[in-house]
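Here is the structure we will look at.
All protein chains of the complex are present and in place, except for one that has been dropped.
All chains are identified by letter, namely A, B, C and D, in their written order; residue positions are counted from 1 within each chain.
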Amino acid sequence: MKIALSLAALVALALAPFGVSDYGLGLLIGAVTYVTLASGWAVFSGHTRYVSLATVAFYGTGAYTVAVLNEAMPYWLVLIVAGLIGAAIALVVGLSTLRLAGVYFVIFTFGLSELVRQLITWYEVNVTGTLGRYIFLDVSAREIYWQMLALGAATIALTAWIQRHRLGLALRVIGDDEVVAAHSGIPLARTKLTAFVLSATILTLAGAIASPRWVYVEPSIVFNPTVSFLTVIMALLGGANRLWGPVLGAVPLFLAFEWLSARFPDTYPIFLGLLFILVVFALPDGILAGLERLKTRKTEDRA
Amino acid sequence: MLEVTDLRITYGKHVALDGASISVGAGEMVAILGANGAGKSSLLGAVGGRVRPASGQVTYKGRDLLRLPQHALVEEGIALVPEGRGIFPGLSVAENLDLGARPRRAKARAGAIREQVFTLFPKLAERRAQIAGTMSGGEQQMVAIGRALMSAPDLLLLDEPSLGLAPIVVQEVFAALARIRASGLTIMIVEQNARATLALADRAYLIEAGRITGSGPADTLRTDPAVVRAFLGGAAVAES
Amino acid sequence: MTLLAIDHVTKRFGGLTAVNELSFTLAQGEVVGLLGPNGSGKTTLVNLISGDLAADGGRITLAGETLTGRRPDQVARAGVARTFQLVRILPSLSLTENVMIPAVFGAKSHWGAEARAVARDALERVGLAGRAETSAGALTYIDQKRLELARALAAEPRLLLLDEWLAGLNPTELAEGIALIRSLSESGITILIVEHIMEAVRALCSRVVVMNSGRLIADEATETALRDPHVIAAYLGEGTDA
Amino acid sequence: EGDKVRIGYAVARTGANATGAGITTIPNYELWVKTVNAAGGLKMPDGSQRMIEVVEYDNRSSNEDLVRSIERLASQDKVDLILPPWGTGPNLAVAPLFDRFGYPQLAVTAVTDKAPDFVKRWKRSFWLLGGGHDYAEGLVDVLKAARDAGTINNKIAAVSVADGFGIDLISGARPAFKQAGFDLVYDKSYPLGTSDFSAILSEAKASGADSFVAFSYPPGSFGMTKTAQSMGFNPKVFYLSVGGAFPIYPGIADGKAEGVMAIGGVNADSPAMQEYFARHTKEIGNPPDSWASAITYASLQMLEQAVARVGLDHEALANELSTGSFDTVIGTVKLEDNQLRDLWWVGQWQGGAFRAIDPADKPGASAPIIPKPAW
Partner (left out) sequence: MLVTTLILGLVLGGTYALLALGLTLQYGISRIMNLAYGEFTLVSAFALVALFKGAGVPPLLAIVLIAPLGYAVGWILYAVMMRPLVARAGDAGRLDVASILATFGLMFLIQGGLLVTFGADFTSITYLDQGVNVLGVPVALNRLIAFAICVVAGGGLVLALGRTRWGLALRAVAQTPGSAPLVGIDVNRVARQGFALGTALAAIAGASIAMHQTFSATDGVVFTMKALVIVIMGGVGNVAGTLIAGLALGLVETFVATAIDPGLTLAATFAIFLVVLLWRPQGLFGRR
């Protein structure tokens, strides 16, 4: 039943570009991109509670790969290569962060994104001698949307599968108590790495898919840390450890951003900040948990 | 000196303590006995300010304790050694003890009390500079008890103080409790080592499933067949 | 047949040698007590066996297989389960889920209904079957200890390490606990018990190993050890309550 | 309703680009709209006038948001005209959209050597601020003249900010310096976001160069000025890029801006320019910067005049912008191959005003002051 509903929604979403303006399509792309990012992020961070700020390192790497390779090979091949690069980086990063916990991990991943950005900048400046790169690809907004939608749907399906699978249980236990996890026979390193690489590959692909929309790419544009922050915030706001949590965080927040900034171009950060604080206070465990609480209260009232 | 009336403690829907009333006189040592989950720790926690009761009253020297926040009770002269010890694992042993001596009345006497604690637990003197969290389980229990003593309390609340201590240390702790009592300290103790406890205590309360089901002088209870069966473990210790 | 062999194992923390050239063995099916004053190195040894700590010297083997140098999860899958001196449960998960974990990830790796069945069995053995679906955080300290034991059992271990698992039980409960451990032993599990309650040690262990300051000071039959003047002086004290 | 002209833009109000946009772009857009509306509105070919109504979004300095905002302006709000965002990257990012929706794009605040290619790719795009090479070569002209006159030595110390802009300039400058026979004794880039320049400047000072050249952004330009002052670094030529021509610069230099060179410049003596400065100061509260501000304003005047001639039809407008000539605050403008080539490359603070000094043969050029007076 739930699966059927999800599939129906997916079909409806896939058909949506035929009924909306270019702007509508832009909105859809934006929303789906953030849903993908937040859900992809949660594949690793949702249960393990390792808050990663490396999102943009992968997202940007995806975009950069396209920028570097788009004239050298066919688009689909570029996407595959991007995914592989993302996975490879994630493996190295994952291996090096295994000993880090809590806020140390958070800031490490932030530092890592910045390091990547600085090194690419330095490389381009000193070796290639140019900084900006162009992506003149003939990918229409619709195609970008469908690709992103497919990636987003695949991410959610993957999450659902993981939750029902040993990997999901292992991640949850790791999130609760790593010592217990280890003594129960869970291989910590392998489990964390698997999830991290999966998550990173999704994030990298998202960057690769989105990049043709930007045309001009340079490190300060594609490695913009705001993306990492927004992703975390959206996932946490919705409820990072639930299947639909990231969706419920990403879509409203994205729309709120959009609406407020259009409505109050000068003062919207103030409203947004207030709204945000309000939500945090009103819905302590995220939007999804809030909704569920509301639902149980209703059923209890009826009973 | 301490009056607990009609105390009710709930955790969500679960009722841990249901209308318990006890009283402890000045200088008395009172033991609380009961099975696991009976509500002993909840009762002690409520007196020590750790647990907020749903209803009831706790008065100490005529003051309503429930109106005070937990941290204020230390100034009132109440020290709690909770279940799970509640030490500062990141600080050194010496710092843990110093923190115990925060109340005004303890500051002046801190040096002398520290000596007493070190006599009781020589290990602590030896390991003053060690980070408390890296001590063994029993050693940490010593830190917890030592720290409570450092506050020069007039009411000492002990939740299973002998837990995890080697037999030789348990004997020392009980011997020390006997000495401390002699100096007029009031003690409320939850302990599974009922035999040793009753040997020392003046009175005891029995608590079952959240209710007080019996009480009396320790001497009487020690020979009460029902108590022996439930708390002193009749059969298992045949040789005594 | 020797199941566990501790062979000249040493562990240092800075200047402190917590375990010092320690050697003893455990035969298959044996229940042995590990005694010693506070801070003598018992928990450290348990941590060394279970892979939480890496030894600075010596070797630990389980049925001939070397454990030293292995990670905790590898040791767990090799058939060693443990409880912790300070209980470690997952408060946000239900009892069943808590106990399922080693059933899923342990040596046998069950899944789905099978894992649940293993979990239910284990809960039943410790007497918690009735509360299988409550969340572990709501249990009392003692019940949490039970839960921890159930979790260890669900791993279907060959060797069980109990670190003061009986501490804090009242006499009635203690009797129950002893019976429970005995039943485990009867089902063939080898058990190493760290305990300060002599009553329990007497009831369960035919043999004890006694440590002091990281060294072995006795490895003999329980009754002999408990009368050993060294053991009395270092550990039991004169007014032995045992 | 049909009697208003709806003009939209999506410029950075927040984020990294907010500062640049807040100084150069937004004030001019606002000033222009205000001026036009105060005069009764935009003139149409039929002589009627229509008031301007603005639709504005914040692109949050993110190209993703920027792209979406432009789509919104074009497909949702269906505005009559769209004004471009601030910065090279953002202008490139929206170029395909302007092209697809057919809007003319008057890319002002974009410095790129690739403009000729872009013009071919996007027929309705116009590039008005030149390329990195132009500015670099202009600077070389100035330095060469001074060296040949014996005023400065042959050594140059150059630093560049590590982003597209800085790199474009330094990579244009290197060959130009070399060709002119200069010795580039110090040549380093520094990352965007650098806030401490003590180390860089003490190296530059130690290099013995008479000319210090910084291809920098405002925070760097300001930081280097202050650091140079506090460490007593007094090169004979002190050249900065973005920020050097900002109205706040003399204040930052503690009133000692005299002789500092920077990118851009205006003909400070032209009455049109003086009137523009006065109006900007009055309406916005502070004077414009002396480089891209005037050009931004000029681009709007071009648009205004083109509309008056051919109306709002995008194709006709693009055509007119491409071929017509316009009367603006920077003088008469006529684009060559959709690019504005008649620009000032180097300016210098002289007597409290930032004056253009290169091309030296362009009418209105002032003579450079070299060596710069000590701080």
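Basically, contacts are C-beta pairs under 8 Å (C-beta built on N, C-alpha and C of every residue); 3 or more make two chains touch, one makes a residue touch a chain.
Quantities reported herein were computed from a predicted structural model and do not represent experimental measurements.
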**Item:** Partner chains on view for the chain not depicted
**Value:** A, B, D
**Prompt:** Which residue from D:230, D:281 or D:323 sits in contact with the chain not drawn here?
**Reply:** D:230
**Message:** Using the document's definition of touch, tell me which of D:202, D:281 or D:325 contacts the absent chain.
**Reply:** D:202
**Selected residue (touches chain absent from view) among D:41, D:102, D:191 or D:371** = D:191
**Fill in**
Where chain A meets the chain that is not shown, the residues are 49, 51, 96, 99-104, 107-108, 110-112, 114-115, 118-119, 121-122, 125-126, 225, 229, 232-233, 236-237, 266-277, 279-281, 284
**Prompt:** In the full complex, which residues of chain D touch the absent chain?
**Reply:** 13-16, 18-19, 21-23, 159, 162, 188-191, 193-196, 198-200, 202-203, 206, 218-219, 222-223, 226-227, 229-232, 243, 246, 248, 251-252, 254
**Complete:** Touching the unshown chain, chain B contributes residues 48-50, 69-75, 79-80, 82, 86-91, 95, 98-100, 102-103, 131, 147, 151
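Convention: only the chains that are shown with their structure count from here on.
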**Target chain B, source chain A, minimum contact steps** = 2
**Request:** If we define chain centres by averaging CA atoms, which chain lands farthest from chain B? Would you check?
**Result:** D
**Request:** Averaging the CA atoms per chain, pick out the one whose centre lands closest to the mean of every protein CA shown.
**Result:** A
**Which of A-C and B-C has more C-beta pairs touching across its chains** = B-C
**Message:** Suppose each chain is reduced to the average of its Cα coordinates; what separation in Å results between chain B and chain D?
**Reply:** 76
**Message:** Roughly how far is chain A from chain C, centre to centre by C-alpha average, rounded to an integer in Å?
**Reply:** 43
**Complete:** CA centroids of chain B and chain C: separation to the nearest Å works out as 28
**Item:** Sites on chain C at which at least two other chains make contact
**Value:** none
**Fill in**
Within the complex, chain D is touched by chain A residues 21-27, 29-30, 33, 118, 121-122, 124-126, 129-132, 134, 136, 141, 210, 213-216, 218-221, 224, 226, 258, 261-262, 265-266, 268-269
**Prompt:** What residues of chain C sit close enough to touch chain A in their complex?
**Reply:** 50-52, 71-74, 76-77, 81-82, 84, 88-93, 97, 100-102, 104-107, 111, 151, 155
**Prompt:** Can you list the residues on chain A that touch chain C in the complex?
**Reply:** 166, 169-170, 172-173, 176-177, 179-188
